[in-house]
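A short worksheet on the structure shown next.
A single protein chain has been removed from this complex, and every other one stays in its place.
Chain IDs A and B follow the sequence of writing; residue 1 opens each chain.
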Amino acid sequence: MAHAEGPPHPVRSEPFYWLLFTAGGGVSAFLFPAHIVILGIAWAAGWLPDDALSYERVLDLVQNPLTKIYLFVLIVLPLFHAAHRIRYGIRHELRVEENKHIVASACYGAAYVGTAFTLWVLLRI
Amino acid sequence: MSAERRSHPVYVAPIPRFWWVRTAPFRRFVIRELTSVFVGLFSVVLLLFLLALSRGEQAYRGFLDWLDQPGIVVLQVITLAAVLYHTATSIQLASQIQEVRLGGRTVPRHLLMAAMTGGLIVASAVVAYLTIEL
Partner (left out) sequence: MPDGTVVLKVARYRPDRDAVPTFSEYEIPYRDDMVVLDALNAIKDDVDGSLTYRWSCRMGVCGSCGMMVNGEPRLTCAVFLREFRPKPVVVEPLRYFPVIRDLVVDISAFLEKLKEVKPWIVREEEQSVSEGEYLQTPEQVEAYKQFSMCINCMLCYAACPVFGLDDDFIGPAAIALAHRYNLDSRDQGRDERRAILGVHWGAWDCTFVGECSVACPKHVDPAVAIQRTKLDIATTSLKSVLWPFGGRK
């Protein structure tokens, strides 16, 4: 085996990112379709009631702490899901097999940046 | 006879650069993985939505106008298609992995998938209600 330098040690970070990936997959699988239809299609198509996305109404809705927690989970977990899959896609499908640690750090790093940004924006509202 | 101790030459076939183009199952796999890009993309859209909201009414209206553009709507439709494929494959995969036992018997896979699909419908209805009616 190519790696034999003493007994192999399990990687501490992989279970953590895999759990985030799984959770993010579930959140996006079950919640994104409705949000995409509402925000991305129904609004432009004029299917929503006139004041559904009015500034006052949405601000009021989002300022509720429960909404903020929901939105945090809704945005952040799928970011880690995408980061995890893109990380392996870069290695296996794009065949970038060198610098595995740098690629992984860049992918999860981008998700962490998104997390921090989400937190900051939610606190501002 | 690992590589270090081998006393004879062996032939190692090279892997094609784009190995995943070769078979239909591999192509389907790559499309499945690509849906994660659209998942990440929509997270960003949500984030931009909140950012506009945090900047005040004018910025918010500007974002809603941006959402109105035909090009953006097309992107959202593609995103929806990708995310629905992500949902379908996630339900397929999760139903294989997760064993659910009820009363000492394992729930058959197609029932599990039906239940999860039901969950999707319920979740979507709840999201719609909370976003539009409340």
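Following the convention adopted for this analysis, contacts are C-beta pairs under 8 Å (C-beta built on N, C-alpha and C of every residue); 3 or more make two chains touch, one makes a residue touch a chain.
In this text, all values refer to a predicted model and were calculated from it rather than measured experimentally.
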Quick one: say which of A:Pro10, A:Gly46 or A:Pro65 touches the chain that got left out.
A:Pro10
Touching residues of subunit B against the unshown chain: what are they?
1-3, 6, 8-13, 15, 19-20, 23, 25-26, 29, 33, 93, 96-97
May I ask you to list the residues on subunit A that touch the chain which is not drawn?
1-3, 8-12, 14-16, 18-19, 22, 85, 88, 91-92, 95, 97
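Note that only the chains that are shown with their structure count from here on.
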Between subunit A and subunit B, what's the gap in Å when you average each chain's C-alpha atoms?
11
Residues of subunit A touching subunit B in the complex
24-26, 28-41, 43-45, 48-49, 52-53, 55, 58-59, 61-62, 71, 74-76, 78-79, 81-86, 88-89, 93, 95, 114, 117-118, 121-122, 124-125
Contact residues on subunit B for subunit A in the complex?
17, 20, 30, 33-34, 36-37, 39-40, 42-47, 49-51, 53-54, 57, 60-61, 64, 67-69, 72-73, 75-77, 79-80, 83-84, 86-87, 90-91, 94, 119-120, 123-125, 127-128, 131-132, 134
